[in-house]
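The complex appears here without one of its protein chains, the remainder shown in place.
== subunit A ==
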Amino acid sequence: MKFQMDDVTVYFPYDHIYPEQYAYMLELKRALDARGHCLLEMPTGTGKTIALLSLITSYSLSKPYNPVKLIYCTRTVHEMEKTLAELKLLHKYQVQHLGKQAEILAIGLSSRKNLCVNPNVLAAENRDSVDAACRKLTASWVRAAAIGNPNVPSCEFFEQFERAGQGIVLPSGVYTLQDLRAFGKAEGWCPYFLARRMVEAANVVVYSYQYLLDPKVAGIISKELQKESVVVFDEAHNIDNVCIEALSVSVRRQTLEGARRNLSKMQQDIERFKATDAGRLRQEYNRLVEGLAQGGNLPITDAWLQNPALPDDILKEAVPGNIRKADHFLHVLRRLVQYLEGRLETENVEKELPVGFVNSINTQAGIDQKTLKFCYDRLHSLMMTLEITDTDEFLHIQTICDFATLVGTYARGFSIIIEPFDERMPHIPDPVLQLSCHDASLAIKPVFDRFQSVVITSGTLSPIDLYPRLLNFNPVVSRSFTMSLTRECICPMVLTRGSDQLPVSTKFDMRSDLGVVRNYGRLLLEMVSVVPDGVVCFFVSYSYMDGIVNSWNESGILKEIMQHKLVFIETQDVVETTLALDNYRKACDCGRGAVFFSVARGKVAEGIDFDRHYGRLVIMYGVPFQYTLSKILLARLEYLRETFQIKEGDFLTFDALRQAAQCVGRVIRSKADYGMMIFADKRYSRHDKRSKLPGWILSHLRDAHLNLSTDMALHIAREFLRKMAQPYDRTGGSSGRKTLLSQDDLERMGQGITHEMLF
């Protein structure tokens, strides 16, 4: 369908549209018109992605003189693929209606690991080394050597790509990672570098959060993106965590040992160069005297990760004199490593602010703040000079220099925490020195400053006023949308008691209570006997899940559950979990039915959909609070209270409930779908907890479902499933309010409907 939204003709690849999608587009358009940032919460299962893509591409099409570029950030590669698949559908439709002028170039960008087609590089056993294997074939000095000596191996795909030069064009279209690989193979061009080069020209770029938020990566990938871009962060409920992760770094014993090895290796290299090619080191010294460490434009293949500090905070000055000479620099690093080794020898937990830490480095190791700050750039320069290609081997010293640069750059929003052992295993010494960032607004600030519009959207952004505070920005639009329902297709329930009427909870004092464990087990057992197809269970942590599964195993409940459905479990091993999920889906497809045990905050909860028959019921066991004794969390809470006046309790509850909402929200994908959600913990019945759930879940949570026991929940489940089996009117005509709009409806109604969709 196609419809008019003020001055923009929107092309939407379906015959109908949900009213909330229309309302969502209207708000989004307002933000684009105002060239401001926005925050939009819309329930899962209402076609957020297609609404976004449709509006932004149509917006761009309607302004051919000044088209906006879309930078779409996803959390995972499979979400990237899904987004590109939706875009393909849309693009096909737009080209059908508009012809050539609607043609765009859209690409997905990922790391070498997912894009490389060179069989020799891919053969590398270790996952890390695709990057290193690539560099060994493509670094500028390797290629230079290969010209003179045919025995030096090089990458044919990259060479052909280089030979094609600037004339390279990717025909318009939508390219998933798979499409890029296929195209690269066919043309004989390296898909990775092709995609990198196309980032600038493409109308739509889809990549992962880090490529924009992590300064180390953004510095090389996203440097050239124009201001007239719309940046979308999809599924952004955890964006604050991604931001603080991007600026945090830890040091362990292994890191320091590795760094020492790296240093002696570099020392050897320096000696070798002194003997054979002293001019090289001299050249580097001169360059450093003249100016910046990063000597101008490096060839695309040489670009190593960028400075870990944010671009605005990097000093544009010459490298300090005391580390210009390679020998001197290594000496400084050795002293730094020695100092850190000393700090790791502690027996107590220590917490310090960067200022104090930098001072004590200065007094004890004689390294001043400015020198620390330049560590990263200086190391980078040295590695180029020494022509180091096996970058994998030098990750340790890189970590140390990242740490030094960050600690030398930031005085606020960070703290240094040294823990001699894991709180949960105090008998095993495992010291860690952590520089953790507490302020999510730091990493995202350059993005807000640089781009015209930033859209932050998810199914779970409640309470929506907290995000502008956490990320420190002023959205021009901040909205939460409800879901227009044709029928009550979601059924949230709060289960507070087990079948024996005793309360259930994962609260600390009740966690190991066998009665609770049994009640939780009985709940699942009863449910698997009435719910068809897929059932998903989320637990609060891996250790809790392990414990509970083991005790269900011992008491025989697990076996009883298996009489009804196959069981699959998430593990920390990604390969195994992926296969378990694949088998889970197979079991649901073939009608055998299955249960999947998973962990809130885990990889599955982050990005796997359990829609349709893959998830008819999801049980959230407990409230997924963070591990509250974690020193890092405590430090962050303190910072949030002092800087943003956010109370500890509020933040913890907010954080736990967004995870819970995220878990249960995975069961529904469209309005034709249906699913039940059980919050199995007595604490959910309290208003202060529950009220933090997104509005679209709360509005379906009836008062009668707030305090259930297992038998009552079972009864409700039976009723619900019976109701869902009845035929219904898709357009919602019977209830008086349309839930599916056609083109005619839109033309007739104008914009009156939108107000109904807002909370």
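The definition used in the following text is that a contact is a pair of C-beta atoms (placed from the backbone, for glycine too) under 8 Å apart; a residue touches a chain by one contact, two chains touch by 3 or more; residues count from 1.
One rule holds in what follows: contacts and distances are computed from a predicted model.
Of the names listed as "Myotubularin phosphatase domain-containing protein", "Putative BSD domain, TFIIH subunit Tfb1/p62 protein", "Synthesis of cytochrome C oxidase 2" or "Chromosome transmission fidelity protein 8", the one that matches the UniProt record for the absent chain is "Putative BSD domain, TFIIH subunit Tfb1/p62 protein". Only one residue from A:Glu20, A:Asp234, A:Glu284 or A:Asp402 touches the chain missing from this view: A:Asp402. In the complete complex, the hidden chain is touched by one of A:Gln226, A:Gln338, A:Asn550 or A:Thr628, namely A:Asn550.
For the chain missing from the display, the contacting residue among A:Gln4, A:Gln96, A:Gln226 or A:Gln572 is A:Gln572, taking the whole complex into account. When the missing chain is restored to the complex, the residue among A:Leu89, A:Ala146 or A:Leu698 that touches it is A:Leu89. Residues 14-18, 47, 50, 76-78, 81-82, 85-86, 88-89, 110-111, 113-114, 127-128, 131, 177-178, 208, 210-211, 214, 216-217, 220-221, 241, 244-246, 248-252, 255, 305, 391, 395, 398-399, 402, 422, 424-425, 430, 432, 434, 436, 542-543, 546, 549-550, 553, 558-559, 562-569, 571-587, 590, 592, 594, 603-604, 607-609, 632, 669-672, 727, 730, 740 of subunit A touch the missing chain (whole complex, contact as defined above).
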